[in-house]
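My questions will all concern the structure given below.
Excluded from the complex is one protein chain; the other protein chains are retained at their positions.
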Amino acid sequence: MSSIIRSALSGSRRLYHPALTAVRAMSASGPTPPFTTLSISQPATHVTHVELHRPDKRNAMNKAFWREMVECFNQIAEDPECRAVVFSGAGKVFTSGIDLMDMASEILQPEGDDTARMAWHVRRIITKYQETFSVIEKCPKPVVVAVHGACVGAGVDLITACDIRLCSQDSWFSVKEVDIGLAADVGTLQRLPSVIGNRSLVNELALTARKMYSDEAKSCGLVSRVLPDKETVLTAAMEIAGEIAARSPVAVQGTKINLIYARDHSVAESLDYMATWNMSMLQTQDLMKSAQAAMEKKTPKDVVFSKL
Amino acid sequence: MSSIIRSALSGSRRLYHPALTAVRAMSASGPTPPFTTLSISQPATHVTHVELHRPDKRNAMNKAFWREMVECFNQIAEDPECRAVVFSGAGKVFTSGIDLMDMASEILQPEGDDTARMAWHVRRIITKYQETFSVIEKCPKPVVVAVHGACVGAGVDLITACDIRLCSQDSWFSVKEVDIGLAADVGTLQRLPSVIGNRSLVNELALTARKMYSDEAKSCGLVSRVLPDKETVLTAAMEIAGEIAARSPVAVQGTKINLIYARDHSVAESLDYMATWNMSMLQTQDLMKSAQAAMEKKTPKDVVFSKL
Amino acid sequence: MSSIIRSALSGSRRLYHPALTAVRAMSASGPTPPFTTLSISQPATHVTHVELHRPDKRNAMNKAFWREMVECFNQIAEDPECRAVVFSGAGKVFTSGIDLMDMASEILQPEGDDTARMAWHVRRIITKYQETFSVIEKCPKPVVVAVHGACVGAGVDLITACDIRLCSQDSWFSVKEVDIGLAADVGTLQRLPSVIGNRSLVNELALTARKMYSDEAKSCGLVSRVLPDKETVLTAAMEIAGEIAARSPVAVQGTKINLIYARDHSVAESLDYMATWNMSMLQTQDLMKSAQAAMEKKTPKDVVFSKL
Amino acid sequence: MSSIIRSALSGSRRLYHPALTAVRAMSASGPTPPFTTLSISQPATHVTHVELHRPDKRNAMNKAFWREMVECFNQIAEDPECRAVVFSGAGKVFTSGIDLMDMASEILQPEGDDTARMAWHVRRIITKYQETFSVIEKCPKPVVVAVHGACVGAGVDLITACDIRLCSQDSWFSVKEVDIGLAADVGTLQRLPSVIGNRSLVNELALTARKMYSDEAKSCGLVSRVLPDKETVLTAAMEIAGEIAARSPVAVQGTKINLIYARDHSVAESLDYMATWNMSMLQTQDLMKSAQAAMEKKTPKDVVFSKL
Amino acid sequence: MSSIIRSALSGSRRLYHPALTAVRAMSASGPTPPFTTLSISQPATHVTHVELHRPDKRNAMNKAFWREMVECFNQIAEDPECRAVVFSGAGKVFTSGIDLMDMASEILQPEGDDTARMAWHVRRIITKYQETFSVIEKCPKPVVVAVHGACVGAGVDLITACDIRLCSQDSWFSVKEVDIGLAADVGTLQRLPSVIGNRSLVNELALTARKMYSDEAKSCGLVSRVLPDKETVLTAAMEIAGEIAARSPVAVQGTKINLIYARDHSVAESLDYMATWNMSMLQTQDLMKSAQAAMEKKTPKDVVFSKL
Partner (left out) sequence: MSSIIRSALSGSRRLYHPALTAVRAMSASGPTPPFTTLSISQPATHVTHVELHRPDKRNAMNKAFWREMVECFNQIAEDPECRAVVFSGAGKVFTSGIDLMDMASEILQPEGDDTARMAWHVRRIITKYQETFSVIEKCPKPVVVAVHGACVGAGVDLITACDIRLCSQDSWFSVKEVDIGLAADVGTLQRLPSVIGNRSLVNELALTARKMYSDEAKSCGLVSRVLPDKETVLTAAMEIAGEIAARSPVAVQGTKINLIYARDHSVAESLDYMATWNMSMLQTQDLMKSAQAAMEKKTPKDVVFSKL
């Protein structure tokens, strides 16, 4: 049960408005308690909007953020009302990456004086932070990310774990880690090569930390669309999320799960997994409902699907 | 022995014309018996043309099609005369996907009343249908697919199993499955991510079923060329197939097999497999013939290679 | 110890000039002894330039080349002074591929009269030649390759093992192997599919041996930049190498190693490996130095990193 | 539909006797048409007995055998009446391995004079023969093999593809291939190491072709039981098959499929596959029937399960 | 922080007695709050004893158990005082497996009427239960399990996830799942084949659910020792745990992690991971301390290692 998100949405501050699509209202006035870095809302039926909300800190990721992301997406994964997620950043930029000031103590000064024991501590932290973004991937509901302005360091780790990436014209990206003396270890090096189809560019970005602007991001495939500004990119993300949310959740979530499975396995293994997956999923009523709608020239939006 | 294809090609209706390259004649007047959905011809030496031939049904894939594809490509795999294949669709469009009417009984109403036993039945069918497109991949002769007009649902599953994809200007593609309530289970989700280098786009296409037109298909790499119309795309496909068919079949087929192997294995494993493969293949006379031709400034087309 | 490279760089013929960036001087007057096909220099601090140097033979790869590459890159891997490598070809073209004349005896006429024993011999040679390019990948220092003019056959095998690819406007590429009757067996078929994000094009190139020019190479992602001519592409490569060399070698080399690991493993495995890798690497002083520089608004170039 | 096996069982020669367990009648008087090397019977409800039947040739495997095995096990896989299989050999010994005389032409004298083309032919044959034993593994019904006397060469390939192995006291085994100049290529080298838990012994057997007798076969785990003679080993195999056949086919066949999956994948992958598999299988009525029987202190034999 | 376990151990009911090795006291009088099915104690320095404690229910696994195991082992994983774990069962038998009565509602009657949605629910439960035993494996502290009497169904799933298995003479084991109509889905089918080296026996056990007694369990390798009775098996388990706890936790836990890694990867991958792991671990002071002790003819027990 996703009690926090449920109560947040039913609370007085952010009422449940199924038809609400006004983008203007999307950027929340503050985080949704108990979260301190995330603002959760439901701008449209079956669509959850998660906003990284530390605008005065350029949405830098502090210690609380890493923990709250896991809690938030684990709840979204269980929330039967949610069928698609939009992720964005509040304020001027998407994110400036990790909050070095807040996290320095944890990363730069591991406790103890034995190298092995400090290493053990370091590994535990990295694994925990990796999980912060892996939850996005493990959550079966598709996540559309809307980037505007800067998307730096851990921001790239974050967006490569999302399913669909859009950005505004003023966006720029930087795999910044090499500049602060480390190899990016919470997802970028692992996911970026399968996200964009230009390995020379992947290497260049990761090894030089150079900025990449929105046009290049589009042409290399990091994002699938560039929109004029923050408002339009958010609207576009909402539209895509709306399209997804209107379809059978059995079909949509099975698609996400199998797409991710296919990335990590051979085609033969993926086909076998898919066939095994659909043993039960093809017995859903959604198939009959959808097929009937299709024959009647209706769209999925005309069909009511049960919760999943 | 590929008796059916051989007899079809030597039969009265479609005579063997080694030099025939007239595209006009390419669209057959009907399926080649015993096939009821496929028309087989040999438009040029060592090139086999397989045409999906249900034009009045928009080349929808019915039960017979799934079975005939396997039979057809297994025979092509064994046919020593064939060195390259062109695949296209007859009539107005490439294909509208599965023939829901014809297949509904099998898919939508599995027999029995026990979920597990129905699931068993479902898995058997999916596995059988997956094989329909996997035979294209298992056939060591390269397959060039020429798309025109609509390429919907199972059509995308089909073309992602082909080696080279071309399309006409009026083509559009749609990963339609999510619209009828299921996750695409006969190849698209498994192969598309390694076919095009833009994962955000792959996800968007698979999760929203939106149409993608030829220009975007070219820029994202789904097709390697866009031609003006059906006739020109077929001509271009024939030319590529002709180029391939003119080269050493030992070299060509070894290349296809190893490219597919590399997709599913690490680089180290693929290099090992390749070295093992070429233990025998480098002992071919084709190598000496080709090397000699190269030194004499001739092209592979000037060399006669033995059957394979 | 990288005695040969060290002595070469400290020898009278090619003095050590840390600040030397003059591109004009880059193309050496001859190979660096004891090498006969490679010219080694150090055009800038921490940057090693390896030039394939058989200009009068269009940089064709002879028997000596295959052996010298392994020796050269094994030494570079151990050389604590080197943090980035630029690879280019001397003369008119990058390379015309293998030197058929020189190598024919080895490849075309394996000794013995028993097929299995000849096969054994063939496999040993292929494995040895595969290693020639795999050393580029195993060397943890990033390799930027600058292509100009022709890059044919084994040249494509070579560049796909490099990390960053640039080319001049007049460059063209051809996976030539199929034209001489064999499947490319020293890396192209194994690495190209993960280098560029258009599988249809990969197949077309490998199966037809057609030329691909610089513009297409850029749009498909084989290279990340096209420069006007040989001089500018080399300058650009030096700049990128300089950027890389200025950063923490702990960060840079860990990044290369983990990017290559990620190509060959699932995301989950790669994240695990990365966390294990950084157990020790995050304890480096480079991290503190870099973080401090970042907070002081300095760049990595202002930091002095210890040898690695 | 398994027409051949069905008609064989309903024919006049070998009537359907559900309760027949008399071992004496098990060794058939001849092959079951249209098979020429296999005798098929149904000694007990839901149990199929496949007997390799060329007693006067010491059950040597001729060309027909390889083909008939595939046909036979594909039919058994589809036969809803069959829930477990017993495999044994007619006459004095289990099998002397391949029939060199019958197969020499195919294996020893491949057609053609080009090494690559002969290699192509050889690979096709090996792949076909590998499939002969892989069908045993792909058939979801467990196969209990009862060995007596000699089990040589391809006989070992065969039994390692079976699920449960028993043998009589007079049995002996030999991985004979190395003695006729080849590496065993239809399964032994691939399956034996995961079949028995003593790698030193596996290597010794495969590299020296020495005989291993029943006692050592038991102690190393090649067989799970040794019985006094052919009659008792067959009886024991029938009893085990009967035990298996009495249980829910959903449970039994899911168990076999997942055990084989686990052999070839990591534990994490196997757990994921298992959970996906049981999504549908746990919804079976067999579970409720079995659980109810268990609570009523009945055994699975008291439950009637639907066909699968 | 492992607050629960810490407070349990420091509480009045079960005082911390570093030297306590009296086996008589090992079987607790009841579960350790807040646990209701597990009793936690610390019988010796750095050794934690976890006892499955539902003796009047034959230690059947109810809903609470599945949850408490995860909580318990996650805490043990974090507890710096614990270096080895002994697991056993209270009362007459080790465990009779799942508590069908308690869990029937969850497993047998999934909510909803749509097959796909029930399947989704089923998968979530299975995954959760799999995690119950996987935490034993993920916990880097070695777990020695002491079995006595019956070890049935999920009990086998549990012990195959432990590192070292001992049993008493009266023990017997049964992979019971097939008898209640399902394929064992929480670990047995996935882990048993790599636990014991006799695949024929693994298959027989899993497909027939037959009992295996202690002697066979020893000879096939399921357990590494058989002791006369419950008391002696527990003493032996404590001794082994004590031996482990006396050694460097850096060495011990690194060994467990790498042994499990090796099970799921190729030797080459495992060697690479091991080398990467030891980059930091070999820099531990434990190595110097241990080496020095070895040179002084002392044992690890004479060395004091820091917490990990």
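Order as written gives the chain letters A, B, C, D and E; numbering starts at 1 within each chain.
Simple rule for what comes next: a residue touches a chain if its C-beta (ideal position, glycine included) is under 8 Å from a C-beta of that chain, and two chains touch if they have at least 3 such contacts.
Bear in mind that the values here come from a model prediction, so they are computed numbers and not experimental data.
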{"item": "Residue, one of E:Asn74, E:Thr127 or E:Ser270, that touches the chain absent here", "value": "E:Ser270"}
{"item": "Of E:Thr37, E:Ser88, E:Ser134 or E:Asn278, the one touching the omitted chain in the full complex", "value": "E:Asn278"}
{"item": "Subunit E residues touching the omitted chain (full complex)", "value": "142, 163-165, 194-198, 221-224, 240, 243-244, 247-248, 250-252, 254-259, 262-263, 266-268, 270-271, 274-284, 286-291, 294-295, 299-300"}
{"item": "In subunit B, positions touching the absent partner", "value": "273, 276-277, 279-280, 283"}
{"item": "Contacts of subunit C with the absent chain, listed as residue ranges", "value": "112, 114-117, 119-120, 250, 280-281, 283-286, 306-308"}
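Operating definition for what follows: only the chains that are shown with their structure count from here on.
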{"item": "Interface residue identity across copies subunit A, subunit B - same or different by half", "value": "different"}
{"item": "Chain centre separation in whole Å, for subunit D relative to subunit A (CA means)", "value": "49"}
{"item": "Centre-of-Cα separation between subunit E and subunit A, whole angstrom", "value": "36"}
{"item": "Subunit B, residues touching no fewer than two other chains", "value": "115, 119-120, 194, 196-198, 221, 250, 263, 268, 280-281, 283-284, 286"}
